[in-house]
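Here the complex is missing a single protein chain, while all its other protein chains stay put.
Now for subunit A:
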Amino acid sequence: MSAAVDAAAFDVGTLAQTRARGRVRRLSVAGGLGVGVLAVFALSLMVGAAVISLPDVLSTLAGQGSRNTNYVVLELRLPRALAATLVGLAFGLSGAVFQNLLRNPLASPDVIGISTGASAAAVLGIVGLGLTGLAISGFALAGALGTAALMYAIAWRNGVSGYRLILVGIGLSALLLSVVSYFMTSAQVTNAQDALLWISGSLSGRNWNQVVPLLLSLVVLVPVTMVLGRVLGVLGLGDDTARGLGVPVDGVRLGLIVAAVALAGVATAATGPIAFVALLAGPIGRGLARDGGPALLPSALVGALIVLVADFLAQHTPFLPNLPVGVLTGAVGAPYLLWQLARTNSGGQGG
């Protein structure tokens, strides 16, 4: 038997082994992140003005709580923690889809103007029309979708190139920011305060009115995105290669963009644009998965973890005022964005 024989036989076996290792790795990354999310979730149900023990939290969730714990856990803390988790999942998934699709780590809904579009519409609603509650959410969602459609139309030139879409998005984002500023400066003080809280991204006072629509939207959007997202691995090889492998590239890309915009839109509608979560989650998720794939699940879980942790810190860090969660994520995300931009320049290209 020659060495080449061993190499050939070795190969089918090693391939199976390599893939098994990959599967174990994927499972443990997802499992680890899932445990992390659960832990912080549980913590945020326990900690607050009054600390409730884990057994008490669990029995309250099971429907055997006292009147006191029922109110604190089920009406105050649970919707807030759920909102944080779901919004984080949605932003993380949306960012990961955009970044994979446009092959650029800068491509996330908060950088390319989707979130700004939602903000502009929401501020118009709050300040201009005096809307409250769910109506604001509806406005924000429409703003996100409208911005994306406009962006797509402007960037379209016999197909959409990722780079042009990002640049158009940044331009639109600047335009929409000036719209936000205009409404803010022309607003009544109380309205402006509401609007300001909303555009900095806040989880305070989230109740079932925001959580239920969000949950229902995600029940549809997340599976659709995950299934469409299976194509991202092949799309990542370039449009021609993907077409050659039988992917209907334009249709799938449009579907993924719509799904990702809707994810960012419903999340923004629920809590306002929580800064940079979508931008940060993808690279961290891919870094953990390290398989050259789109890493959608890890990115979504990282998103949830970021928002949960940030909101926990925003509420419970001693000597800090009770901050909107978006301020905290912004403080982490902005330096990352700067670093990414600097790296992009030195490399001479996006990516």
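The rule we apply is simple: a contact is a pair of C-beta atoms (placed from the backbone, for glycine too) under 8 Å apart; a residue touches a chain by one contact, two chains touch by 3 or more; residues count from 1.
The rule we apply is simple: contacts and distances are computed from a predicted model.
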| item | value |
| --- | --- |
| Protein that the absent chain corresponds to, by UniProt name, given "Carbohydrate ABC transporter membrane protein 2 (CUT1 family)", "Iron complex transport system ATP-binding protein", "Sulfate adenylyltransferase subunit 2" or "Formate dehydrogenase" | "Iron complex transport system ATP-binding protein" |
| Touch criterion as defined above, residue of A:A153, A:L237 or A:L313 at the omitted chain | A:L237 |
| Selected from A:T14, A:S28 or A:S186 as touching the chain missing from the view | A:T14 |
| Touch with the omitted chain, as defined above, among A:G205, A:P248 or A:P335 | A:P248 |
| Contacts of subunit A with the absent chain, listed as residue ranges | 2, 4-5, 7-12, 14-16, 18-19, 103, 158, 227, 230, 233-234, 236-238, 240-241, 243-248, 286, 290-293, 351 |
